[in-house]
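Once you've had a glance at the structure underneath, I'll fire off some questions.
A protein chain is absent from this complex, but the other protein chains hold their places.
As written, the chains take the letters A and B, and residue 1 is the first residue of each chain.
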Amino acid sequence: MNPAASALLLTAPPAVPLAAAALHAVAWRRAARGARVPGPAQWAGLLGPAAIVGCAAALASYVPGHGPVTAYGRLLRADGLSVWMLLVTGAVALLALAASPGYLAGERAAGHTDAAGTHRYYTLVHAFLAAMCVALLAANLGVVWVAIEATTIVTAFLVGHRTTRASVEAAWKYVVICSAGIALAFLGTVLIYYAARQAGISEASALDWPTLAAHAGRLDPAVTRLGTALVVLGFGAKAGLVPLHAWLPDAHSQAPAPVSALMSGVLLAVSFTALLRYKAVADTALGAGYTRGLLATVALVTLALSAVLLLAQRDYKRMLAYSSMEHMSVIALGAAIGGPVAMPAALLHVAGHGLAKTVAFCSAGHILRLRETTRVGRVRGLLAQSPALGAVFGLAVVALLGLPPFSLFASEVGIVRGGFTGGLGWAVSLALALVLFAFAALGYRTGRMVLGPPVAAAGPPQALGVTSAVPLVAGLLACAALGTALGPLSHLLTAAATTVGGR
Amino acid sequence: MSATGYVAVAAQVAVVAGGAPLLTGWMRQVRARLEGRAGAGVVQPWRDARKLLRKEPVSPTGTGPAFRLAPLLLVAGTAVVAALVPLAATRTPVSGSADLILVVALLALGTVALALAGLDTGTAFGGMGASREMTIAALVEPTILLAVFAVSIPAGSTNLPAIVAGTIDHPARTASPAELLAVAALVVAVLAETGRIPVDNPATHLELTMVHEAMVLEYAGPDLALVELGSQMRLAVLLGLVATLAAPWGVATGGSPALLALALALLVAKVAVLGTALAAAEVFRAKVRLFKVPELLAGSFVLALLAVVGSYFLTGEAGR
C-alpha cells in the first residue's frame, strides 16, 4: 500500500468523527444563543462511523494478506487486531448514531434536552468515537493509554447528561473509579517502559508495541510481572472486570441509551484490546502461564459476581449492564485460554456482543420512553403493546443468551472447545455453570417484560417508527449473519487472533 | 579520656541539674513577655524549690514506698541520663554504655515511677493522671525507639557517642530526609514525653485536661521540689538530646578542657534557643483534646517509621 493511501486510511477513522465533533461544538455555541433544533442534518452524523467502517473494510482487504500498515513514522499502525476492532467499533457506532435522532427527538419531546443539548450530545459522542479510534490505531502504548483515559473524560458528561442526583452520582463514580483504575494501568505501562529501557530499547521505541513485542524476551521478568498485573487491574477496570467494576452498572444505567450501547458494546472491548497487547508482550517475557492465571481468575470472579447480581436485579438497564460484565468475563476467559480456537472465538464474541448489546440498549431506551420506568416488574406485556419493540428486545436478549443463530452461540462454543483442548477445562466448566445462572436470570426477567398482558398503567398500543426500527433490525441481522457465516471476515479474524498470540 | 572525661561527666550532670530550673524559668519568662506580662524572673523555679525544701515532708495516709521512691527514682534516673548522653563530650568513661535504648529505658523508668506514685495515692486525680500518662507513654515510646533507630542506621550503632561523632564527621547526614524525619518525630515525642503543649499543658490544674499535674497533685514539700526538679531535668536532657542529634557541632570529641568549656557553653546556648522556640510556639498553639492526641502521636510514629524505611531507600550509603 502506498504511503498516501495508508496515511489516509489510518487518519480518517479518528479525523472524520473529530471534525464532526468540532462542527457540532460550533453549532452548540450557536444553539446556546437560541438557534433551531437540527433536523435532517443529524443524519450527517452517520458520516463518522461510515468513514470508520469504510476505512476498516479497505484495511481488512489488505492487512491479512500483506501485514500491518503504518503511517506518520509508525505513530499510527493497523494490524489484524486493530482492523477487526475498528470494524466492530464502526458497525456499533453506525447503529448507535442511527438510533440517536429518534432517541433525542424523544428526549426533546419530554423536555429533557434542547437544541444545545442535542449538539452537545453529538459533540461528545463524536469525540468519544475519535478517542476510541486513536486507542485502536496508536502504536505507542502510552498514546493508547492517553486515548482510553480521554474516552473517560468525554463520556463523563454523557453519563451525567442530566443534573439529577442519580446522574451526578453515576458520573462521579464513573470518572473517579475509571480514572483511578486506569492510572494503575499507566503505572504498569511505566514499569514496562522501565524494563524496556533497561533491556536496551531506545527511548523513542520503548513503548512502541511492535518493537516491544519483538524484544519482549529481553524484558526483566520480575518488573514485567508487576507491570502486567497492574495493567490487568487498570485496563480491567475500564473493561468492567473486577475489582474496579463498580462504575459500570451505574454509568450504563444513567447514560443515554445509544451511549450505553457504545460504552457497553465497544468501549469495554477497546480497553480489553489494549490489555491483549500487553498480554502478548508479557506472554513472550514470562511464558503464557502468568497472564493466563491472572485473566482466568479475574474472569471467573467477574462472572460469578455478575451472575449473582443478575439473579437479584430488578432494573432492566442495570440488568443489561451486568450482562455486559458477564460477556466481558467470557471474552477474558477466551483470551486467557488463547490458542487458535479460543482467541478468534473471543474476538468474534466481542463483535457479536457489541451488536446484540447495542440493539438491547437502544430498545431499552425505547422501553424507558414508552413505560417511563426502569423496573423490570412494571414492564409487562411489551409484545402486546408494541409488537415490534417487544420482538426486537426479546431477540436481542436471545442473542445475548448465546442462542443460535446469533454469533454469540458460535463464539461461546469456540471458547468452550478451546478451553477443553487448551488445558483450562476446569475453568470452562465453572464458567459454564455460572453462565447458566446468568442465562436463567436474564431469560426469566426478559420473559416477564416481553410476554403476558400489558400492565394497566401502560398506554395505548404504539408502533415502533421505521427510522427507529431499521438500526435495531439491522443490528440483529448482522449479529445473526456473523453467526451463520463469517465469509471474507474469517481471514481478518485469523489475522487479528494471530497478532496477539492466537496461534 | 582520663581526668577530662570525668570532669566532662560531672560538668554535664551539674549543668543539667543546675540549669534545668533556669531553663524552665527562662521559658516561662519568654512566654510571659510574649503574652505581655512582666514574668516572675528566670530564677523563680529555684526560689520555689528553696521554699519547698524548707517545708516539713508530708505524705498522704495510706501511701506506700512507691509514692516515696518515685521522686528519687525520677531525679536519679534523669541524672544518669544526663551523665550518659554526650551533651558536651563524646569520649567519657561512660561513653561505652551510653546506649540510646538504655537512655530511652531510663526515661521510661521515671515515667512509670511517677505513674505508680499517682496510682498509689488512691485518689481519683492520681489514677486519672496515671492512666492518661500511660496512654501517652505507650504511644510515645515506640516513636522514640523508631526515631532513634533511624538515626542510628547511618552510624551502624545505637551507641550515642558513636552516632554523634559520626554525624560530626559526615555533616551531610543531618540534611538527609531520614535524619530530618527522625528529628521531627523526636520533637513531637519529646513534647509528649515532657508534657508540653499540644499534648499537655504544664501550667494548668484544670481537672479535665491535666495529665502530668494530676499525677503529682498529692506531693508537697521536699518531695514536690524533687518531682519538679525531675521534670525540669527531663525537659533539659531531652532538649539537649534533640540538639545534640540534630546539630552536634561543638560537642567535644577530643580531650582538651578548653574544647569542653566551649562545648558546655554551646550546649547551654543550643538548649536555650530550643527552649525559646518551644515557649514561643506554645504561646501560639492550643492544647489538643486528649482523644486527638493519638492522632498526633500516630503521625509522629509514621514520621519515625518513614525515617527508618527512608534511610534504607533514600540514602545511598545505608541502602547498600
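Heads up, the rule we're going with is that a residue touches a chain if its C-beta (ideal position, glycine included) is under 8 Å from a C-beta of that chain, and two chains touch if they have at least 3 such contacts.
FYI, contacts and distances are computed from a predicted model.
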Name check vs UniProt for the chain missing from the figure, options "Fumarate reductase cytochrome b subunit", "FAD/NAD(P)-binding oxidoreductase", "Hydrogenase-4 component E" or "Zinc-finger domain-containing protein", returns "Hydrogenase-4 component E"
Write down which of A:26, A:204, A:436 or A:463 is the residue touching the left-out chain.
-> A:204
Of A:82, A:100, A:140 or A:494, the residue touching the omitted chain is A:140
May I ask which residue of B:176, B:194 or B:232 touches the chain that does not appear here?
-> B:176
Which of these touches the unseen chain: B:9, B:164 or B:305?
-> B:305
Kindly state which of the options A:153, A:286, A:455 or A:481 is in contact with the chain not pictured.
-> A:153
Where the unshown chain meets chain A, residue by residue = 140, 142-143, 145-146, 149-150, 152-153, 156-157, 160, 163-166, 168-173, 175-176, 179-180, 183, 186-187, 189-191, 193-195, 197-198, 203-204, 206-207, 220, 222-223, 226, 249-250, 253-254, 309, 312-314, 318
Absent-chain interface residues of chain B come out as 172, 175-178, 180-181, 294-295, 298-299, 301-303, 305-306, 309-310, 312-316, 319
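Heads up, the rule we're going with is that only the chains that are shown with their structure count from here on.
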Chain centre separation in whole Å, for chain B relative to chain A (CA means) | 65
